[in-house]
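Here's the structure we're looking at; comments come further down.
Missing here is one protein chain; the remaining ones are kept as they sit in the complex.
Moving on, here comes chain A:
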Amino acid sequence: MKEFLLVFKADYNAMPKTPEEMQANTQNWMNWIGGIAAQNKLSDRGNRLDRAGTVVKKGDGIISDGPYTEIKESIMGYTLIKSDSLDEATEIAKGCPIFNFGGEVEVREINVM
C-alpha cells in the first residue's frame, strides 16, 4: 500500500454561503471521507486550512498576508489516503465534493524519506 496526499484547491469566494448549502456541503464531505474510511483506505483525515496565511519569497522575504482571496485556487485542505496505485487514488479523488464548487484535487504519491 502506498500513501497519497490529496490537496483540495478551490476559490474561497465560490464556497457555499447559505446555512443550508453549508450543511449539505459538510454532509457530503463526511460521507465522502466516511466512504474512504469504510474501504479502509483513509490514512489521515487531514485538516482544513484557514483562509488567513502568508507566502514567503526569496529576497527581502516578501510576506503577503492572505493573498488567497485573490487567487482562484487556494489550498483549502488536505487528506492522506492509502492506495495500491495512483490510478486507484485518482479514482477515489473523483468523488470529492469540492467539484460541486468548481474546485480541484491534486493527487500526489508520498515519497517516504
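Keep this in mind: a residue touches a chain if its C-beta (ideal position, glycine included) is under 8 Å from a C-beta of that chain, and two chains touch if they have at least 3 such contacts; residues count from 1.
Here is the rule we use: contacts and distances are computed from a predicted model.
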Record-based protein name (UniProt) of the chain missing from this complex, from "RNA polymerase subunit sigma", "(2Fe-2S)-binding protein", "Monosaccharide ABC transporter membrane protein, CUT2 family" or "HypC/HybG/HupF family hydrogenase formation chaperone": "RNA polymerase subunit sigma"
Contact with the hidden chain (one of A:Ile33, A:Leu49 or A:Leu80): A:Ile33
Hidden-chain contact residue, picked from the options A:Ala10, A:Leu42 or A:Ala93: A:Leu42
Chain A residues that touch the omitted chain in the full complex: 27, 30-31, 33-35, 37-40, 42, 45
